[in-house]
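Heads up, one of the protein chains got dropped from this complex, but the rest are sitting where they should.
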Amino acid sequence: MQTKHKVGILGATGMVGQRFIQLLEDHPWFQVTWLAASDRSSGKSYGEAARWKLDTPLPASIAALPVSPASPENAPSIIFAALDTDIARDLEPKFAAAGCAVISNSSAFRMQADVPLVIPEVNADHLALTSHQNWNPPATSARRGYIVTNPNCSAIGLVLALKPLAERFGLRAVFVSTMQAVSGAGYPGVPSLDILGNVVPFIRNEEEKLEAETQRLLGKLEGNRVIPLDARVSAHCNRVAVEDGHTESVSIQLATKPSREEVLDAWREFQPLREKNLPSAPLQPVEYAAAEDRPQPRLDRMRGRGMTATVGRLRPCSLLNWKFTVLSHNTIRGAAGAALLNAELLASQGKLLPSVSSS
Amino acid sequence: MQTKHKVGILGATGMVGQRFIQLLEDHPWFQVTWLAASDRSSGKSYGEAARWKLDTPLPASIAALPVSPASPENAPSIIFAALDTDIARDLEPKFAAAGCAVISNSSAFRMQADVPLVIPEVNADHLALTSHQNWNPPATSARRGYIVTNPNCSAIGLVLALKPLAERFGLRAVFVSTMQAVSGAGYPGVPSLDILGNVVPFIRNEEEKLEAETQRLLGKLEGNRVIPLDARVSAHCNRVAVEDGHTESVSIQLATKPSREEVLDAWREFQPLREKNLPSAPLQPVEYAAAEDRPQPRLDRMRGRGMTATVGRLRPCSLLNWKFTVLSHNTIRGAAGAALLNAELLASQGKLLPSVSSS
Amino acid sequence: MQTKHKVGILGATGMVGQRFIQLLEDHPWFQVTWLAASDRSSGKSYGEAARWKLDTPLPASIAALPVSPASPENAPSIIFAALDTDIARDLEPKFAAAGCAVISNSSAFRMQADVPLVIPEVNADHLALTSHQNWNPPATSARRGYIVTNPNCSAIGLVLALKPLAERFGLRAVFVSTMQAVSGAGYPGVPSLDILGNVVPFIRNEEEKLEAETQRLLGKLEGNRVIPLDARVSAHCNRVAVEDGHTESVSIQLATKPSREEVLDAWREFQPLREKNLPSAPLQPVEYAAAEDRPQPRLDRMRGRGMTATVGRLRPCSLLNWKFTVLSHNTIRGAAGAALLNAELLASQGKLLPSVSSS
Partner (left out) sequence: MQTKHKVGILGATGMVGQRFIQLLEDHPWFQVTWLAASDRSSGKSYGEAARWKLDTPLPASIAALPVSPASPENAPSIIFAALDTDIARDLEPKFAAAGCAVISNSSAFRMQADVPLVIPEVNADHLALTSHQNWNPPATSARRGYIVTNPNCSAIGLVLALKPLAERFGLRAVFVSTMQAVSGAGYPGVPSLDILGNVVPFIRNEEEKLEAETQRLLGKLEGNRVIPLDARVSAHCNRVAVEDGHTESVSIQLATKPSREEVLDAWREFQPLREKNLPSAPLQPVEYAAAEDRPQPRLDRMRGRGMTATVGRLRPCSLLNWKFTVLSHNTIRGAAGAALLNAELLASQGKLLPSVSSS
C-alpha cells in the first residue's frame, strides 16, 4: 500500500472540522495525524475535547489523538483549516510562513488578490496564484507555504450550476435567493428559538460574499490576479429550519439565449475532472433532477456522496432568461469536501509539500 | 346594539373556513348563522363535523350550528367562500345566481374579466366590476348576486408592499422568491415527511397565480375590464417548515429611482383606508421592521392582528433598484381576513345585500 | 383609577424577563417601573439592550426605560426575578435583605426550608414560611424582605393535575415522562442543530427538580417547614422540537382507586382561587380536553391565557391506576405567569410591601 500524506486539521472540534475527520476516514491519499483546536481543548484527547455531532461514529484512532496547540511546530505540512474568520486571519499566515500548504475553508483570505479561491471543476487554473504568495519572513530560506481557499457554502452550488452555462452561453446577470441550512452557522450556531417554525431573512455578510465570490470564481486569471466576471449578481440570503443542504432559487440572463435542451446538455456534459480520478470528485458535478418538485435538501443533498450540486425546475424566467433551483450539501460540497477536493487537485498536480513530520 | 348582517360560510370545516369562524367571533357587523361543508359533514353539528385546528377555542354557539348542505336555499345573502377551486367553480355561481354576495377566497374566478380581484387598500375601485356580472338565469327578476375575490395568499403581502411604491415611483419589474407556510396548503395538506427538515421548491400553479394576480391587482380599471400593470414579474415559490406566515425575498425596478427615505415614507404614509373605520383594517397596512433580521414569520405575522404586511431589510439591489423582505400571515391577511376586509369594504359602501334569511 | 404597585424585574432581557414584561403590560395591579439586567446592558434603554423575541410588540413605555444595575438601591420593593440559578443565589438575598419582596422564578432557593415554593391553587398556605425568613443583617431594623419561589416549568402542569387527585384519593406514586419545549432553556438555549428533527433525552438536573419539587409542593406545612408528600415520583425528561408548551405522559397510583368520572370531577371542580379574583388566575386551572388526541402544545398551551393546565387521554394504566397526558405553557404558567400569580396572591393577602420608590 502506498504511503499517505500526513495531514492536520486546524479547528478540528467544530462542525466543519468534524466533517473533515469524517471525509478523511479511509481516504486513499491522506491520513489525519494532527489535530488542533482552541486552547481550552489543548492537551485533551480529541474524544474528550469534541462533542461529536455527526451520524457516523467518531473513528477510534481519531478519538485517541491528542489535541495539539494551534501553532505550526510539529504540525504536518498539509493543513486543512476550518477556523472562524478572525482566527484564520491570524493563524493561517503563520502556518503558510512555516511552509505549510494551508487548504482553508475560512473567508479570511478568499478575496485577497494572490490567494486562489477555487472550485476544482470551475477555475482550477486560479491555483497558479499560489506562486505569487509570500508569507515567509524576508530572511527565511524555508520552503514556501501557501494558502488556497474554497468558497462560501452558499456560493459553491450556485457557481457549479452557473459555470457550464457561463462558458457556453455567456453569463450577464444572476438573481439568487437562498434558503440555507442551520449547519452553515456551525455549533452552537443558530438558536432553536430563532428557527423552529421560522425563517430568518438575514445572515451577516452572506449576501456580500455570495455576490463577490461568484464573480471571482467565474473570473479570468490574468497574470497575478483574477479579473472578476462582469455579471451583475444580486443575492437574498435566508436561513430556514433545515439541518443540511442549501437550496437556492436562481434566475439568470445569458448572452445568447439557449434552448432548454442546450441548458440541460451543458449541465450534463460538464465533467471537467473526469480524467483526473480525484477520490472525492463526483461523477457528475451538476445533476438535473427531472421531477417537478426537486431538488429537495432531505432527498438530494447526498447525491455524489454530498459532492454533487443538484439542479431542477428549469423553466423560462419572465424577467431574465431562465430560472431554476439548485441544491448542494453545505458542509460537504460547501465546506470540508470543497477543501478536500482542492487538496486532491493540488496533490494530483504535485503541489502538495512533503510532510514536515515525516522528514 | 345594531343589528348585524347574517353571514354564511361555504367550506366551513377547512383551515380557511375555521379562520373565518375565528375572525367573525364577536365581529361588530357580521354574525355567522349558516355553515356549509361537504356532504359527509351535512346533518352533523359543526362541533361534530369539524376537526378544530386553531389555538383559540371553537365558540360554543358555532359548535352547535348544524352543517347545512352547500346549496343556496336557506342560506343568508352574504356568503364567505373557502372552497377548493373545482368546487368553487361549480358552487359559487349558484349562490350568486340565487342573489348572494359571494366573498370568495378561491382562485376559480379571480382572473375572470368581470369578477373583481381586490385588496381594499390597493384597488377598491375594481369592485365596480360587480355591476357587469350576470349570474342570474335570463328570465329571473331576482336580486342580482355577485362574486368578489381576494388574491392568493402569496400575492397579498407582496402587492401591499408594492402598491405605495408603484403609485409614487412607477413599477417596472419584480423578482420574488417565496418561502411559504404549510397552512397555505390546507389540511391535511403537506405531509410532514415532505417538509420536516426540508424545503419543497414547488407549489403547483402558485408561480403563475402570483405573477398574474400581481399584475391584475396593480392594474387599471377601464370600463368593464382591468388592464394589468405592464411590469414584468418573475416568481419562485417554495414551501418551508413554517406553520403560518409567508416570507418573500423581493427585488424591484422602479421607474424613478427613489431614495431609501422616499421608499420608507411611501410605506409609512400608505393608509388608504384610514377614514373608513373598517373593523378588520390594520392601522398600518405596511409596517417597516427596522431590525436587521426582520421580518420573521414567528415574530411578525400577528402584527395588526394578522392583517399587516411587514417589510424589512430594505437595501439596494445590484440588479434592479431596491430589494427587501416582506411577510404576511397567509391564512389571515392572505385568506380569511382578506375576504372579511373585502366584505367590510362592501358593507361600508352599502353594497351588501340584506340577508335573505332575515327577510 | 387605583394606584398600582410599582414593580421591578431582575433579569429583564432574558426569555422569562420578556414574558414578565408582556404579562405585566396593562396589568390592573402592577406597573413595571424598573428593569435590571447584566452589566453589559446597564445604562442602555431596554429597547436597545434587549433582543425582543415575543410575538406581541415591545411596549413603547418599556422600551424607553433605562436598564438599571442589578442592585437594590432605587429598586421598587416588589421584584420579579428571572435569573440564572448562580446569579439568583447571589442577588436575590441582597434584594430581600434590602426589604424587597422577591418573587423568584429561579431554582436557587426553592428547596431551602424557609423559602416557600408555591403554586397558588396548590399550596398557598406554604407562604407562611416567609415569616421565618431572615435575610437582614443582624443589626438592621429595616423592613423585612422575603423570597417566594415558583416551581420548575416541568413541575407546575404536573402538580396542578395531581393536586385535586392527591386531595381526594391520596397519591402514592407518579411516573412522568416529559417532552419539553425549547423555550424552557432560555435564549440562545438549545442549539438548532441539537433539536431539529431530533429528541434530546436529557436536561441537566431537571429530573431531580421535577421529582423533589412535586413532593414538596404536595407536602404539608408543619410549623416552620414542609413535610414532602410521601409518594414516589419517577421522572424522565426529554427535549423536543416545540417552541412553547411542555407535554407530559403521566401514570399515577392513587390510594383509593377512583372511577373515571370521579377523576374527571376532581379536575373539573378544582377551583380553589375562585373567590379571590386574582387577575391572572384562570377560570379553570385544570381543564380536560375530551378529543382522543389532545392536549397538544400548539393547540392547547394558550388555554386560560396560558395559565390553564390541559389534561387529556385519561385511561387505565396496567401498571399503576390511571394514566393521562398533561400540558402547560412553560414560560407563562411555568415561569413568568407562575410568579405573577404568586405576587397577586400575596397582594390579595396584603403581604406586598409598599414600594420603596413611592415612599
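A, B and C are the chain letters, set down in written order, and residue numbers restart from 1 in every chain.
Just so it is clear, a residue touches a chain if its C-beta (ideal position, glycine included) is under 8 Å from a C-beta of that chain, and two chains touch if they have at least 3 such contacts.
Everything quoted here is computed from the prediction, not taken from an experiment.
A.B. asks: Per the definition of touch given earlier, which of C:26, C:261, C:275 or C:292 contacts the omitted chain?
C.D. replies: Of the listed residues, the one touching the omitted chain is C:292.
A.B. asks: Can you work out which residue in A:200, A:299, A:319 or A:332 touches the chain that's missing from view?
C.D. replies: A:299
A.B. asks: Check each of C:106, C:325 or C:348 against the chain that is not shown and name the one that touches it.
C.D. replies: Answering carefully, the residue with contact to the hidden chain is C:325.
A.B. asks: Just name the one of C:179, C:286 or C:309 that touches the chain not displayed here.
C.D. replies: Among C:179, C:286 or C:309, only C:179 touches the chain that is not shown.
A.B. asks: Consider the whole complex, including the chain that is not shown, and state which of C:129, C:233 or C:346 touches that chain.
C.D. replies: C:233
A.B. asks: Which subunit C residues touch the hidden chain?
C.D. replies: Counting only subunit C, the missing chain is touched by 173-175, 177, 179, 194, 196-202, 211, 232-234, 236, 238, 240-243, 247, 249, 251, 292-299, 312-313, 317-320, 323, 325.
A.B. asks: Provide the residue numbers of subunit A that touch the chain removed from this figure.
C.D. replies: Residues touching the hidden chain, for subunit A, are 53-57, 196-197, 243, 298-303.
A.B. asks: What subunit B residues would touch the chain not displayed?
C.D. replies: Subunit B touches the missing chain through residues 15, 53, 182-183, 187-197, 241-243.
FYI, only the chains that are shown with their structure count from here on.
A.B. asks: Subunit A-subunit C contact: same residues or different, taking over half shared as same?
C.D. replies: Same residues, largely: of all residue numbers at this interface, over half are found in both copies.
A.B. asks: For subunit A superposed on subunit B via Cα atoms, how large is the rotation, as a multiple of 5°?
C.D. replies: Rotation angle between the two copies comes out at 180 degrees.
A.B. asks: Looking at C-alpha means, what's the farthest chain from subunit B?
C.D. replies: Comparing chain centres, A lies farthest from subunit B.
A.B. asks: Can you check how far apart subunit B and subunit C are, centre to centre, with Cα atoms defining each centre and the answer in Å?
C.D. replies: That pair's centroid distance is 40 Å.
A.B. asks: Mind checking the centre-to-centre distance between subunit A and subunit C? Centres are C-alpha means, answer in whole Å.
C.D. replies: Taking the mean C-alpha position of each chain, the two centres sit 47 Å apart.
A.B. asks: Multi-chain contacts in subunit C: which residues touch at least two other chains?
C.D. replies: 53, 196-197, 243
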